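What follows is a structure written as structure tokens; I'll ask about it next.
One protein chain omitted, others in place.
After this line comes chain A, so read on.
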Amino acid sequence: MSFLTLTHLQKSFGTVKVVHDFNMAIEKGEFISFLGPSGCGKTTVLRMIAGFETPTGGTIEIDGKNQTNLRPNQRNIGMVFQAYALFPNMNVFDNVAFGLKVAGKPKGEIETRVKEMLKLIHLEHLADRYPYQMSGGQQQRVALARALAPKPQVLLLDEPLSALDAKIRVSLREEIRQIQRQLGITTVFVTHDQEEALSISDRIVVMNAGKADQIGTPGEIYNRPTTRFVANFVGTLNVVQAVLVNGAAGTVQIGNKTLQLSQPVTGKADGSSISLAFRPEAATLADAANGDAALSGTVISSNFLGSVLRTKVDLGGNIVSFDMFNQPSAVLPKTGDTVSLSLQQDGLMVLGD
């Protein structure tokens, strides 16, 4: 049985419906990310779980108990906010102890638990510091310790890394994931950063216009997007127009080149136009001598991105990107060069409407 269950969850603000019939079952100890653009309703769902928003319809259950009408302070849910939200008048120790004091825990127990939490986030030595005396990353770790101290049933993270610089973001997200695994706490993480979501989640919910477009593991979301929105939103995607030659055989034609897909195409008539998508890493520079060249086009630009080089090519009106690993010995295509691209068969996706 699922630990956190959201059933037919809906939310409207006036006449504007921001969450439409959202359903989700989260297992105990799972790390789930809600990923989507601004305004897609991901934070609203999180706030409904926390109790800060009342659903217009649907139910929220944690461990089999209905939480829908409980006040936020009755839910035993820990939350970490984008803006840290540490209490400015309290030092680190008192911030972490706040939830335990509110719960009326004995002094000795509070002290032990706070020390345990500060050890977990490696900030035992900053117990006397005030929030203004710490960096953003340190503050967010304290906020995490504060949220975890009362042993919540569920941990909610509302874009906790958005206000931090790139390096701290990466190290803190790894730390969050490690702590989450260590404690085995069910966690819901909201982000608009796909890299963050892909790197730390057990499963990702890609949200669009108040609905879950796709729920799946990071691999499924990236490699097998089920909607055009997911395909476009997660990672970089090349879309080219093709003609379906034989749907059952999975044969398509781009320009005068015929390509074989890894699986049959259903729901489209032979001869109809289809949108074929592939990731930049699914295309490689072809060796014309080997005869594996599939498509040829003209290089528009080459961009150095550190570990990879991204090249844009005009394939008869379709602009596509492909990546090459950065190797000092690699010969880079120049703007205006004519290149041949080979596409990995299992990297080709037929996009639905």
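Just so we're on the same page, contacts are C-beta pairs under 8 Å (C-beta built on N, C-alpha and C of every residue); 3 or more make two chains touch, one makes a residue touch a chain; residues count from 1.
The rule is simple: contacts and distances are computed from a predicted model.
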{"item": "Identity of the absent chain, which is to be given by its UniProt protein name, from \"Na+/H+ antiporter subunit E\", \"Acetolactate synthase\", \"ABC transporter permease\" or \"2-hydroxyglutaryl-CoA dehydratase\"", "value": "\"ABC transporter permease\""}
{"item": "Of A:14, A:64 or A:88, the residue in touch with the unshown chain", "value": "A:88"}
{"item": "Residue touching the undisplayed chain, where the options are A:24, A:48 or A:79", "value": "A:79"}
{"item": "Residues of chain A in contact with the chain not shown", "value": "50-52, 71-79, 81, 83, 85-89, 98-99, 102-103, 130, 132-134, 143, 146-147, 150, 156"}
